[in-house]
Structure formats: C-alpha cells, structure tokens
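Presenting chain A:
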Amino acid sequence: MTKTSNTPLLTIKDLYIEGRADETWSGIVNGVSLTLNRGEVLGLIGESGAGKSTLGLAAMGYTRDGCRISSGSVTFDGTDLVGAPGKTKRHLLGSRIAYVAQSAAASFNPAHRLIDQFTEAPVQHGTSSRDVAAKDAVDLYQRMRLPDPETIGFRYPHQVSGGQLQRAMTAMAMACRPDLIIFDEPTTALDVTTQIEVLAAIRNIVDQFQTAAIYITHDLAVVAQMADRIKVLLRGDEVEEAETAAMLASPQEDYTKSLWAVRSHARTEQPAADRAEMPVLSVQNVTAAYGPIKVLHDVSFDIHKRRTVAVVGESGSGKSTTARVITGLLPPLEGQVLFNGSALPPNYKTRSGDQLRKVQMIYQMADTALNPKQTVGQIVGRPVQFYLGLRGQALRDRVAELLNMIELEPGDFLERLPSELSGGQKQRVGIARALAAEPQMIICDEVTSALDQIVAEGILKLLDRLQGELDLAYMFITHDLATVKAIADEVVVMQSGKVIEQGQKSAMFTPPHDPYTELLLSSVPEMDPDWLTDLLKRRADDANAYSKT
Partner candidate 1 sequence: MASSTPVWMILIYCTIAFGCAAACAFAFRTAVIASMPGQVSKLARSMPLSASFGALIILIYVFVALFAPWIAPFGEREVVGAQYLPWGGDYLLGTDDLGRDMFTRLIYGARNTVGIAFATTLLAFLGGAILGLLAAVVGGWIDELLSRIVDILMAIPALIFALLLLTIFGTSIVNMILVIALIDSTRVFRLARSVAMNIVVMDYIEAARLRGEGLGYLVVREILPNAAAPLIAEFGLRFCFVFLSISALSFLGLGIQPPTADWGSMVRNNATLITFGDVTPLLPAGAIALLTVAVNFVVDWMLHRASGLKE
Partner candidate 2 sequence: MKTKHLKLSNSRISRRSVLQGATALGGAAALSTFGAGTLRAAPKKGGTLRLAMGHGNTSDSYDPATWDNAYVQVFATARHGYLTEITAEGSLVGEVATSWEASPDAKIWTLQLRDGLTFHSGKTVTADDVIASLNYHRGDDSKSAAKPIVEPIQDMRADGPSTVVVTLANGNSDFPFILSDYHLAIMPSADGKIDPASSDGCGGYVVQSYEPGVQATLARNPNYWKSDRAHFDNVQILAILDAAARLNALVTGEVDVIDRVDVNTAHLLQRSPGVKLMTTTGTQHYTFAMDTRVEPFNDNNVRQALKYAIDRQELVDKVLNGFGEIGNDHPIGRSNRFFAADLEQHAYDPDKAKHYLKQAGLSSLDVSLSAADAAFTGAVDAGVLYSERAKAAGININVVQEPNDGYWSNVWMKKPWSAVYWGGRPTEDWMFSTAYASGAPWNDSFWENERFNKLLLEARSELDEEKRREMYYDMQSLVSNEGGVVIPMFASYVMAHSDAIATPDKVGANWTLDGFRAVERWWFA
C-alpha cells in the first residue's frame, strides 16, 4: 500500500481558486501545493468549506460553474492541466484520471444501465471495444465484491443499493485503468455497516492496480484507514501535511488537534428514571404502515423528563417513522402514544394547539426545515406569536431571548435569511424555533448528521445545556453511535421496524450485545490506521470459526 516511485504523478503548485457570489470573487483555495507519486494515496481532510472538493476537482483540471483557477499550476504527468485546451483535458479525464463522487446514486445517470455507463469511457477514449469493456466490467464488479457480477451491470442505478452503487462507481472509475482516482467523500452518505464494505473494496482495488488516489473526507477515522499521507485544510488554506501515522500520533497545529478532540466528548449518563414516575411520552405497541406495507411492528418505549432517549438504527429501520407516528403525521394501525399519561389523538389535525405545542421537532436537513424566504426573526417569532399570542415588543423581546439562548446575537441575526447562515447556525435556528413553542419534549431527527464534527459538537452541547435549563425530554434519532455516546441516557436499537434492544446507555455499550447492536458498534471507524485491517481479519476469522463449527 505504500508504494512510491520517484517521478511525481501529480504536482499542484500554489493553486488559488476563486468562487463567485453575487458578482464578487472570493478565495476558495488559497495557495495550496501538493505532490502525489504513482500508487500513493493522499488523504485530504477538513470541514465543509475547507475547499477539499474544489481542490480534488482542480487536480483533474476541472472547476465547477462559478469557480475559476486564478493562479498556480496543476501538472499531471507532465501536462499542465490549468492551461490545457479542453480537448487535451477531455483526453485525460476518464482515461487517466478518474473520479468517484460522494453520492453514487446521484452521479450515475438514472437513464442508463450500469454497464453502459461503465463502457462509455473506454469506448469513447478508444481504449477498448464495448464488448471487451463489458467483460472487464464483470471482472471488476467481481473484484469489488458486488453480488451477481454477471448481471448487476444490466440494472439501472435505482435498482441497486447505495453501497453497491458506490462500489460500481469505483469499478467504473477503474474502467480505463487510470493512474489517478479522486475519491470525493465516497462513503459519507452510507450507513456505518455499509461503509465498511465499501472502504474495504476501495482499498483493495486501489492496492491491486497500484492506482494513485486522492481521498477526500471529513472523517478522520476513515482517512486513517485509506491514506498514506494526510493533508489538513481549513477554509482553503493548508494547515499541515504528514504521513498518516505521524499525523494521528502527534498533530502539530491547534486546528488539527481540535479536530482530533471532537471525538472525545461524552455526556455523563443520567441515572435510570424512576419507574413510578409518569413518562413524558410513552409509545405503546405501535404498528404502522405506508399503504399496504407495514413499517413498524409493535414498537414500545418511554421517554422521561430530563432524559435523552437515542433511537438508533440504519436507514429503513423505522426510526423516523416512529417520529412521524408520535407527531401524528402517520396515524398508527395499532397501539397508541401517551403524552403525560393521556393518549394523543392519532392524527395531528385533531390535536389541540397545546398538544401540538408540547412536542416539537428538529429536523436533519436544516436547509429544508427553514423556509428560505423567511428571516430568522420570522421563523423563530412565529411559534411565539402563534402559540403564546405575544405581539409587538413582547414578541421581539422573546425572540431575542431565544436567540441568546441558542448563542446567536439577535442584533446580527434577526433579519438574516437562512441562505445567509452557516449549517450550524441554521440548525440552531431550528432549535430556537422548537424552543419558542415552550415544549416539554423535542424530537431530534438526525440533527447533527449533516454537520461537521466541530459544529455538531457545539449543537450537542447546546442541546445538553438546554435540557438542564428547561427540563426537556429528548428523543434523539441517529445512526451515529458516536452521537449516541455523546448525548444519550437511554438507547433504543431498531432494525426493520422492530425494537431489537433497549436500555441504559452504559448497559448498551457493555457486552454482551445483541448481534445487530454488535455489528453497529463494531462498524464505527476508529482512529487506529490498522482498525479496518484488524476488523476485516476478525470478521473473517469469526466467519471461518462459524463455518467450522
């Protein structure tokens, strides 16, 4: 895996890239340099806005619409990609430099079969005929450990799962046996359990063909598994670069250290709630369905005052559906939801204002959760006005108070639109909107999964503090066990619409586990560069042991 030769494959020197917003240009990448040798894997890490994707694309001589390379050079195997005419670049792209995008589901053309998209680059670049390329595809699908490699290529993208698509995309990138592949956050959109398989497949194939790669991610633990060297970026500036082991062991810069520190936060678990105390919310034997398809089966759990219950599971496990039942968006087929001991009407339309007010929700995607045409003041003020009937100065005072509570300066933020906020700030506004209703319980649906780690950390701390101040109960939906560690008191593990296991957090993180919980737990990447290797070995051993018995 560490195979380097003396002639650098890719050299980037003093690269400056600017982006345009409202007719003004501002720097996205500010004078970054890097060198990549043949067969080497470089990890680019940083938060969103660090310019790592822009840099990765620039390594292909490509800039997105609204961006331009203002100075510097990108030299790939002797060709300057910045000044090269489009035709020269097109000749290299796809054949000698390939790209694997963050979301394979979005990056595969929905109108064509996988195999046709695979063979396109080799045929167009003239490296092989369609038939040869199609045979090669089957071979590569096999190497990527895709199921049914012979036939999977004849499916359309939507017929293949996300993890498989990501592997198919890596296979596609390999089609012309490129010298360099840019991986742009290839596993970020995947569940932890799927991520393992993709990571393993990518590492395997890069190794096999001795392909150089730039691996872009915001997840330290992931990059630790993949890269020979790591470069840290912050707002378009290079922070530091070092060999992976050295970087993990002794980061030099404060920023890098702060990145490392994020993963250490954990909340002290509250003692188990008194059984006799009436839970704020009680989900009792709920079964629910979308149309004819049942998605929840006999789900029950309680949430007590000042407690945080984390509901954990992969996508499709029914976590969010449970939240929809609680909020009344999806009336259950069977079972009921009790709030402070009394049953809530199954449909939100028949709930009273007070019932609605007391259960609030914070959404995963702050982008779609905030009306882009309303100012922060309007968004936060509306529930105050709607539920509590405050007007005029009283309303303004209360909104200011709420903004202070979420640590945003009212004078600065009241008049802003969501588009003028950062991701973390948007999420804070979402929290303020929930708080404005003065609820007793808040459902947090993956509230941190779209955020960078440092920002997510801030949000979690804020929620933690608010719970103490306002006696709130939280239902925390997440697929990220690190988040669970950081915030939960109790944990409910769900799979396929059923509750697999539930209990106090400490109990959950202590073996023995339910096998599924075990799988979830073991799949969370760790900062050890050998973690993936060890894990795969361990799992293979287990499988062997299992088959022997």
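Definition applied: contacts are C-beta pairs under 8 Å (C-beta built on N, C-alpha and C of every residue); 3 or more make two chains touch, one makes a residue touch a chain; residues count from 1.
On the choice of candidates, all candidates are chains of the complex that A comes from, given by their letters.
Everything quoted here is computed from the prediction, not taken from an experiment.
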Numbered candidate touching chain A, per complex, among 1 or 2: 1
Contact footprint of candidate 1 on chain A as seen in their complex: 20, 22-23, 65-66, 327-329, 348, 351, 353, 356-357, 361, 363, 365, 368-374, 382-383, 386-387, 433, 437
